[in-house]
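All protein chains of the complex are present and in place, except for one that has been dropped.
And then subunit A:
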Amino acid sequence: MRTVTIVGASLSGLYAARELRAQGFDGRLVIVGEEPHLPYDRPPLSKNFLSGRTDEDQLALTDADETAGLDAEWLLGVRARGLDTRGRTVVLDDGRTVSTDGVVLATGAAARRLPGGSLAGVHTLRTLDDARALRADLGLGARQVVVIGGGFIGAETASSCAGLGHAVTVVEAAPLPLVPQLGADMAAVCAALHRRRGVELITGTGVAGLRGTATVTGVDLTDGRTLPADIVIVGIGATPNTSWLVGSTLALHDGVLCDDGCATALPQVVAVGDVARVGGSRAEHWTSATEQPRVAVTNLLAGRTLQRVRTVPYFWSDQYGSRIQFAGRHRDGDTVHLTEGEITDDGPGESGFLAHYERGGRTVAVLGVDQPRAFLRARRELQRQVREQAVPAVL
């Protein structure tokens, strides 16, 4: 392979570039990114960046020394518009084309928006530019903030806004937020964190529309109520950035379909991070975006799937001063056991807790709140199990 092109210049794209060089690829490396910025880290955007504890320069994922060492051509501020039928040419929005032998798809996901026009004061939170705009609005004095969506990003944003002294309401259409991620019991425990810090949580009610002419003034709920608002944050999930691949031969369905080695049906095209549906599931987690590139690059350079991704999904979230960590896969019907700490009517106890999700007598997932040490042990144990299962049976 003489040229490899990485499309998407963020977390998983950067890790793919590092892996290509680490695994000995010494050809031409092209990195295409729609954002004008060099790779930066997104998780702090809803946490310490919004609350003002982290500055922009601390978000950088790389530095001048490293970028020089990677010896890549960075085409930033330009979107890829298409991939030719056999994955050998990347077409850019400005009309340029890049001829390539291998392609890493790392285009991530984009924040879902509410239908309708745009009003001032309405934000999503996915990019640095989004976070800058929201931070500027929050800096204008005490405001009424309505967060639509009680998932991780919504909850973290609500927590950061409350910490800055704003009056915050979270609206969640489901009866309880975070049920898909944590299951009903533990979701209820984490939902209590909002109320404990004086953030109002309205559940089981959708949003009918936004009020305001040029600037937002309120949020109409489907139950007929209207919430006054000067700032609205829409945190209703993200969609994988695959529209630019429509018309290529790649199979797309909630992400780019890959085998469990991140390889698409074209051996010279692999996908990593939020855009990749690897072996039937798609994760929107930082750790997946940093772990998949190693396997994907090995398989890309080999031209076939030599390695599979065998990791236990893991994510963390910081809300209202608590650190939530989750690893594994849970399903409805798993039983949940508390193994450390306690849970009170008012949410996690003073020293947090650790909970094991069990199915058929085995631990399949663990949730920790402010129990980093116990969580780390449990997570490593889960990883060990998965690795042992991965060992082929000796015949």
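Definition applied: contacts are C-beta pairs under 8 Å (C-beta built on N, C-alpha and C of every residue); 3 or more make two chains touch, one makes a residue touch a chain; residues count from 1.
FYI, contacts and distances are computed from a predicted model.
Trainee: The chain dropped from view, which UniProt name applies: "CRISPR-associated exonuclease Cas4", "Glycolate oxidase iron-sulfur subunit", "Biopolymer transporter ExbD" or "3-phenylpropionate dioxygenase"?
Mentor: For the chain missing from the view, the UniProt record says "3-phenylpropionate dioxygenase".
Trainee: Which residue from A:63, A:94 or A:342 sits in contact with the chain not drawn here?
Mentor: Residue touching the absent chain, from the options given: A:63.
Trainee: Among the options A:152, A:244, A:353 or A:375, which residue touches the chain absent from this view?
Mentor: Per the contact definition at the top, the residue touching the missing chain is A:375.
Trainee: Determine which one of A:13, A:44, A:87 or A:151 touches the chain that has been left out.
Mentor: In the full complex, the listed residue that touches the missing chain is A:44.
Trainee: By the contact criterion defined above, which parts of subunit A meet the unshown chain? Give residue numbers in ascending order.
Mentor: 18, 43-44, 48, 61, 63, 286-287, 290, 316, 323, 372-373, 375-376, 380
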